[in-house]
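In what follows, a structure is listed as structure tokens, so that the remarks can point back to it.
In this view, the complex is presented without one of its protein chains, the others remaining in place.
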Amino acid sequence: MGNTDRALRWLFRAGYGTVFLLLVAPVVVVTATSLSATTAVTFPPTDLSFRWYTTLFTRRVWMQAVQNSLLTAGGTAVFSTGLGVAGALGARHLSDRSQIAVSGLVLVPLLVPGVVLGVSLLIFFSRFGLQQRLSTIVLAHALWATPLTFSVMRATFSRFDWQLQEAAMDLGASRLRAFREVVVPNTVSGLVAAAAIAFVVSLQEFIMALFLSGRETRTIPVESWFALRGSLSPLVSVASTLLVGAVVLTLIIAATAIGLERVADDT
Amino acid sequence: MSVTAAGLRDRLQNGELRGLLVAPIVLFDLLVFVVPFGYLLRISLTERTQRGAFVEGSWSLEAFQYVLSTPTLIDSFLFTLWFAAGVTALSLGISLLYAYAIWRAAGGLRVALLGGVLVSMLTAIVVKLFAVQQLFAPNGVINQGVLATGVIQEPLALINSAAGAVIGQLYIVVPYSVLAIYSVLSSVDESLLDAARDLGAGRLRAVVEVIIPHTIPGLIVAGVISFTWSVGSFAAPLLAGSSAERTTGIAISDLLQQNFDWAAAAAMGLLVATTVFVALAVTYGLLSYTGGGTDG
Partner (left out) sequence: MAILEVDSITNSFGSVTAVDDVSLSVEAGELFCLLGPSGCGKSTTLRTIAGFEQPDSGQIRIDGTDVTPTEPNRRDCSMVFQDWALFPNKTVRENVAFGLRMNDVATAQRRQRVDETLSLVEMTDHAEKPPAALSGGQKQRVALARSLAFEPEILLLDEPLSNLDRKLREAMQLEIKSIQRETGMTMVYVTHDQDEAFTLADRIGIINEGHIAQQGPPATVYTDPTNQFVESFLGTTNFITCEVTATTAVEPATPEATDGGTAEIELTTPFGEPLSVPAVDRLSPGDTVTASIRPERVSVVTASSEPPASWLFTATGTVEQRLHRGSRIRYELAVGETTLVTERRIDERLGVDIGDSVAVGCQPEAITYFDAAGRRIR
């Protein structure tokens, strides 16, 4: 009895240990291969150097991709956070049924596969000749980012003590002034988190971006995708490492703003 | 004119119309989601043509007939269902094991195990697939490691094969699946496990009898995530699979961008969307059923 118990325990440990290693392996692999000194992508790399990092900054397509990614992610963050804040504020004053209807409508796109959304948006925007624009990609990414900003802001506002706003108005502030002076400063951490999450969603997304981008509007993931399907060079690893770094940095900002526990709870 | 500009401003200032703040988000989802989806439906009902994407203004069921009568498309749809089911089963098994490990771990180990999931979630799909290509290649570290143990003589075909497509897709769904299960598990009282052991249940039996029934809502959510994302899978089979693993997602992309057959692509897209919504409806039914069972 003792033996089977012990065997079971070791099997369990080996099981989750393996899963853990496999989960973190991609980050290790891209970081290691980005430091390759040769033109070959090999893991583990034989010699280390930063040459591919400097090379990346001299390649026009990659610099274009970095710029496109930042513009798209920034645009998505601003746009979805705006929609999310207004929506969450408005939803508080709706009947229960309308609230459910609005949340349902906002959440559904998150459940639709990216391929289907990509196809539907490509066909639709082509009709107006709007495909291959960054703004179109922003709209597409906002479909996935808005449900998240909306729920984060709803959670934030539900935690806020609205008597504070009433107190401010009672002391003579107008509704708008009270909002600016009392509500905004007390909910700013939720706002930062919402924007950061939207930023990260857009930074990582690539299927819709693949369908909706043109040669000039490829984001980093899309450019990496084409590089992966073509000839492999450590530049992909460098771009990937930068992408992971940017994501982690953004989330650290969000986490320090509202605490990691709540990022997990609200989304 | 009953509504004057000044009157409207007053009402806005008094906060009577604050509910209207949902207008932008609703308008956005209508214009960028509902209308394009309606347009997709419309395009799927046009005549197919060799010249151009579709026949403007025509009405026809031709695209659906084509999709449902072309063996390669039917095969790809059936393969996708199998693929999604397999990935879902594997994902649930792996995620349950890992979520349980996080739940049972304490202190630093728990933080590390949770960190592993977060790291994976924060790695973009393209990056993960790129790493899968390196790790699981015939000359990659994993094959080299297994070869060194002497269990196998030839490297395993872990990429550019069905196995590769499944591994790639697992990389996409497992982190979310783990969190879905863990979020439910974390609310379970650990003393239930002690109680079951105390009453005579062995380790495995205690987990099966007491813990797994609790995680069912989490397992269902994890199943939905794994299944719906795999039904729409595109990147993993394309990058880590071989040409035999042709999912619906790939088929749609080919119809759209290579064959320029928009009507058929739209019809196929609707087929995938319908599959997802049917899966969601079934799950919703299951959830309310089990929810009623444990709460009532």
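Order of writing sets the chain letters: A and B. Residues in each chain are counted from 1.
The working rule: contacts are C-beta pairs under 8 Å (C-beta built on N, C-alpha and C of every residue); 3 or more make two chains touch, one makes a residue touch a chain.
No experiment lies behind these values; they were computed from the predicted model shown.
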| item | value |
| --- | --- |
| Candidate in contact with the missing chain, chosen from B:L17, B:V210 or B:L287 | B:V210 |
| Listed residues B:R18, B:R42, B:R104 or B:R197, member touching the removed chain | B:R197 |
| In chain B, positions touching the absent partner | 189, 191-192, 194-202, 205-206, 209-210, 213-214, 294-296 |
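Throughout what follows, only the chains that are shown with their structure count from here on.
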| item | value |
| --- | --- |
| Inter-chain centre distance, chain A versus chain B - centres from mean C-alpha coordinates, in Å | 16 |
| For the chain B and chain A complex, residues of the former touching the latter | 13-15, 18-26, 28-30, 32-37, 39-40, 43, 53, 94, 97-98, 101, 112-113, 116-117, 119-120, 122-135, 140-141, 171, 174-175, 179, 183, 202-204, 228-229, 231-235, 239, 248-249, 252-253, 256, 262, 265-266, 269, 272-273, 276, 280 |
| Residue ranges of chain A in contact with chain B within the complex | 5, 8-9, 12, 15-16, 19-20, 23-27, 29-30, 33, 41, 43-44, 82-84, 86-87, 89-94, 98, 102, 105-106, 108-109, 111-117, 119-125, 127, 139-140, 142-143, 146, 150, 174-176, 200, 203-204, 206-207, 211, 221, 224-225, 228-229, 236-237, 240, 243-244, 247-248, 251, 264 |
